[in-house]
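The structure that follows is given in the form of structure tokens.
Apart from one protein chain that is not included, each protein chain of the complex appears where it belongs.
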Amino acid sequence: MAQLEEILRPPEKDLPPYPAKCIVLASGEKMVIRQARRDEVPILLPDVAALTKVERDYYDIVAARAYAELLGWLRYRVRDEYCLVGLIDGVLCGLVNGRSLSAKVGVSFHTIAMRRGLRVGAHLFAAKMEYHIEHLNQQEVYIVAESPIGFRRWMIEYGLEKRPQVHHELGGVMSWSLTRDLYFESRDRLVVGERPVPQDLVEKAKTILPVPEDQLIKQVTGRIRQAES
Amino acid sequence: MAEVNAYVCKGCGAVAYPEHRCCRACGKTRFDLVPLEGKATLLTFTRVYNLSLAFEERYITLGIVEFESGVRALGRLAVDEPEIGMKLSSHVAPVRTEGYETYEGLWFSRSSG
Partner (left out) sequence: MRDVYIIGAGMTKFGRAGDWTLIDVLEYAAAQALKDADLKDDIESVFVANMGAGLLNHLSGVGSAMVDRLCLWPATAETVENGPASGGSAVKVGTMAVGSGAVDTALVIGGEVMRSVTGWEATDFVATLSHPEAEYIYGVTLPSLAGMFARLYMDKYGITPEHLAMVAIKNHQNAMKNPNAHIQQTVSMEGLLHRPEAVVNNPYVAEPLRMFDCCPVSDGAAAVILCTKEIAEKSGKPMVRVAGFGQATDTHAVHERKDPTELTAVRLAAERAFGMAGRKPADVDVAELHDAFTILEIAESEEAGFFDKGTGHIALENGETRPDGRLPINVSGGLKARGHPVGATGVAQVVEIAWQLAGKAGERQLDDPRVGFTCNFGGFGNNVLCFVFEREG
């Protein structure tokens, strides 16, 4: 069985760690962005699963695919994957994931924001790009998106380049690329945060606290029906 | 090449832009069309980041100017660092594309003279 597992398990590289940072959001709350450990995936999965029920803006497919990627990482069936989480007082407010394709190229998978209205998704996406370019020292990151809205915003915000010959792992569509040059052109206005994270916040961010499902759905959908009494 | 026109009152010579039925100065309703062009002073400006789907740029720069004739207009600025009071000169060029339609309008660049 050990031999079969060796065949089915991709070879693993030790990726340089993402150094945690702290971001003060518009609300004044402090969000810690840190790397999640493989053994923390079971904490993340229920919230991601809950979002597969939200049809709006492609939340359902993003969550379904991210669920598979995270579970795949947990069960040693995805090569060189990483996950960064955003935590406020330990509570999960967003996550991003991707993987290292080669020494020179990274692949961005997904971005899920659980807290809305505070640019959590923007901060986490930027952290992901920072990880690939500045910490994994890659030359470019392949990017694609399920949501037309999310995608067009990043395409314009970062000035992404087309890579027509590269079929993205997410469904085989044409990839877009954030190159090192493009990244450093935009870095000052897109990548923020302070290091090191103060010790008291490090402590609070040690354990990931998931969001209760009904609160999560309420946060994400902002539906006016909830006012009905 | 398209033109942007101002409306010169046949009665009193007052110049207006955009079109109105009546002259604001004398009330008469007949006008000559005169190209709106030349040197202008920048009155105010903004860089706009949240645009309609017709635009792929990250931002565009818009400004309100006052021509030497006293007529004011809004146009696109081809100026990296605009300053209120700066001297500009106009030209007409595409400002927007929607599907197969291209619309031309006023552009302003730093005036050399």
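Here the chain labels run A and B in written order, and each chain numbers its own residues starting at 1.
Here is the rule we go by: contacts are C-beta pairs under 8 Å (C-beta built on N, C-alpha and C of every residue); 3 or more make two chains touch, one makes a residue touch a chain.
Because the structure is a prediction, the values reported are computed rather than measured.
Counting the whole complex, the residues of chain B in touch with the unshown chain are 16-19, 43-55, 60, 62-64, 72-76, 84, 95-96, 103, 105-106.
Across the interface with the omitted chain, chain A contributes residues 23-29, 56, 117-119, 122-123, 126, 148-149, 152, 188-190, 192-193, 221-228.
Simple rule for what comes next: only the chains that are shown with their structure count from here on.
Work out the mean CA point of chain A and of chain B, and you get 45 Å between them.
Those residues of chain A that touch chain B in the shared complex are 156-157, 159.
Within the complex formed with chain A, the chain B residues making contact are 56-58.
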